[in-house]
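Entry: chain A
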Amino acid sequence: MKIGFYPGCSLTGSSREYNESVVALAKALDIELVEIKDWNCCGATAAHVMNEELSLSLPARIMAMAEEQGLTEVVVPCAACYNRLKVTQHELEDENKRTRVIEILKLPYRGDLKIINVLQMLEAYGAENIKTRVTRPFAHKVACYYGCLLVRPHSILKFDRVEDPQSMDTLIKGIGGTTLDWAFKTECCGAGFSVSRTDLVAKLSGNILKDAADRSAEAVIVACPLCQSNLDMRRGAINKTLKNPIDIPVIYITQAIGLALGIGAKELGLKRHFVTVEL
Partner candidate 1 sequence: MSKIGVFICHCGENISATVDVERVAREIGGMEGVAHAIDYKYMCSDPGQTFIKEAVKKYGLDGVVVGACSPRMHEPTFRRACAEAGLNPYLCEMANLREHCSWVHEKSEETTEKAIDLVKMMVEKVKKNKPLDSIKVPVTKRALVIGGGIAGIQASLDIANTGHKVILVERDPSIGGHMSQLSETFPTLDCSQCILTPRMVEVAQHPNIKLYTYAELESLEGFIGNFKAKIRLKAKSVNYSTCTGCGACIQKCPVKKIPSEFNAGLGTRTAIYVPFPQAVPNKPVIDRVNCNYYKRGACKICEKTCQVGSIEWDKEDEIITEEVGAVVLATGFDVKGTDFFPEYGYGQYKDVLTGLQFERLASASGPTFGEIRRPSDGAIPKKIVFIACAGSRDPAKGIPYCSKICCMYTAKHAMLYQHKVHDGESTVFYMDIRAGGKNYEEFVRRAIEEDTVNYVRGRVARVYEKNGKLIVKGVDTLLGGEQVEIEADMVVLATAGVANCGSEQLAQKLHVSYDPYHFFAEAHPKLKPVETNTAGIFLAGACQAPKDIPETVGMASGAAVKVAALFSNDELVREPVVAVVNRLAPPLYSTCVGCFMCETACPYNAIEHEEIKGRDGSLIRTIARVNQGLCQGCGTCVAFCRSKSIDIQGYTNEQVYAEVMSLLND
Partner candidate 2 sequence: MSSNTDFEPKIIAFVCNWCTYAGADLTGTSRLKYATNVKIVRFPCTGRIDFLLLLKSFAQGADGVIVSGCHPNDCHYTSGNFHARRRWIAFRSILDLMGVDIRRIQYSWVSAAEGSKWADLVNNTVADIRALGPYAEYQKVADYLEKEGYNEEA
């Protein structure tokens, strides 16, 4: 199985462990990831509030490159990148916008690339292998946290139940885990305010962690680098807002499955977390 791969900026910087775990897991599941050559930033949270043409051109270039390199399907692990690529594809169905963007890029753009997130990749190409290759069942009670960008807006992404998504829960159950029915599955963690308003992030992420902890989760499972870094890196600030400090780790779905398949903690980047992972 061969599939295009767009890591995006986060996965080469603050969320290297996500990249490492995606690559390690793909390898273990016989999925060959073909990285898009000469990819660029998707514009993420900043571009689309500043400049529409820029916010469409950046993701469009990534997809145009992928198309040029003969890829038909691309997995995008970062939820923000996934969201931007999907939204751009949707926006560029408009003839005028497409013509303008092609004019800017000076590259052909068809718009028929299939963009999927990591959960969709695992569901589609990994489900069977995961089932047969589990060597260390993931016997933990966890809270699956999807965040905002992975499921919204539903009308464009058309992925999972928008208020109560289930795909990550199903994957966790598949490796022997127990998932919580909890209230903050799709609440916002503060996202892009991670740098400018840490106080807001501490409050919003605090709400999420508190509910997970109150329901005695052993870990929070995520599929978005921004969610992970807010819940993990900002733990100090979060704990200052809470009565009882919370020490439950926040790991990627790829790390959880990797552990179950017996991949080493170092290979999965588990050593890079701020909150110690002992699972």
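With respect to how the candidates were assembled, all candidates are chains of the complex that A comes from, given by their letters.
Everything below uses one rule, namely that contacts are C-beta pairs under 8 Å (C-beta built on N, C-alpha and C of every residue); 3 or more make two chains touch, one makes a residue touch a chain; residues count from 1.
Every value quoted in this text rests on a predicted model; they were computed, and no experiment measured them.
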item: Candidate touching chain A in this complex, from 1 or 2; value: 1
item: Chain A - residues contacting candidate 1, complex; value: 161-164, 181-183, 211, 214
